[in-house]
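What you see is the complex with one protein chain gone and the rest in place.
Coming up: subunit A.
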């Protein structure tokens, strides 16, 4: 019966999806922007609309004067996939990407004149995906080459989000050196975290391109993108497959994950629960009469 099917549809408990991504500055950090854009691209492809994505890019790589192919950001030196695309909307760019703005977006404490596209308008039924990349160390992540966010601040921000009921489930992915240190301090429920390297290890980049002159992508995100390209909106791949992405033989570093704060079993969590999008559908059983003429209401 249609009503039963609808119940299964809402079984996972969330009704909308959000994503936030972030990166770092300067031309030689081209690969961080490529990382972020590839996750953005996958998430858009699997159905999350731009209005539900907060994309933060700290520097402009596509239209940078050093880019020999303007308006493009490539993930691989065969230049097949332009992850920048033709339909990108960046919400925070350049100097706007700061630790303060990032934390304000997460906790929702933004000035009243901030436009909707720059806000994370999630509620307690939202599944949020947060992807961070850049340079990091043991317990911190560098922003804009001049400030850092520590793992304690991040954990506290997530706790604020939990207490204000701003998420249902949250997936946190980080691709930096010593990335696992960033999720060590989490203490809020319903958080799942993935990192590209353990404490004491460096995350390495994939390969340079001689024409562009910089490394194009990081290894972990490169293999993550390859994995996500096989996912489509109806796919039933679960989180256990995501944990297997980029083993030590490909990544050189050891990816880590943390699921102890997550209430459901990772094997029952679909990839599309976080990377895809659920559209809210209201089922009505009443009939609407459209034959009577529509009257125009005069404003007084």
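Assume contacts are C-beta pairs under 8 Å (C-beta built on N, C-alpha and C of every residue); 3 or more make two chains touch, one makes a residue touch a chain; residues count from 1.
To be clear about the criterion, contacts and distances are computed from a predicted model.
A.B. asks: Per UniProt, what's the omitted chain called: "PAT complex subunit Asterix", "Phosphatidylinositol glycan anchor biosynthesis class T", "Tubulin epsilon chain isoform X3" or "BHLH domain-containing protein"?
C.D. replies: Answer from the record: the omitted chain is "Phosphatidylinositol glycan anchor biosynthesis class T".
A.B. asks: Of the listed residues A:127, A:144 or A:221, which contacts the missing chain in the full complex?
C.D. replies: From the options A:127, A:144 or A:221, the contact with the absent chain belongs to A:144.
A.B. asks: Check each of A:118, A:164 or A:257 against the chain that is not shown and name the one that touches it.
C.D. replies: A:118
A.B. asks: Even though one chain is hidden, which residues of subunit A still touch it in the full complex?
C.D. replies: 2, 25-26, 60, 62-63, 69-72, 82, 84-91, 93-96, 113-118, 144-147, 281-284, 288, 290, 293-294, 296, 299
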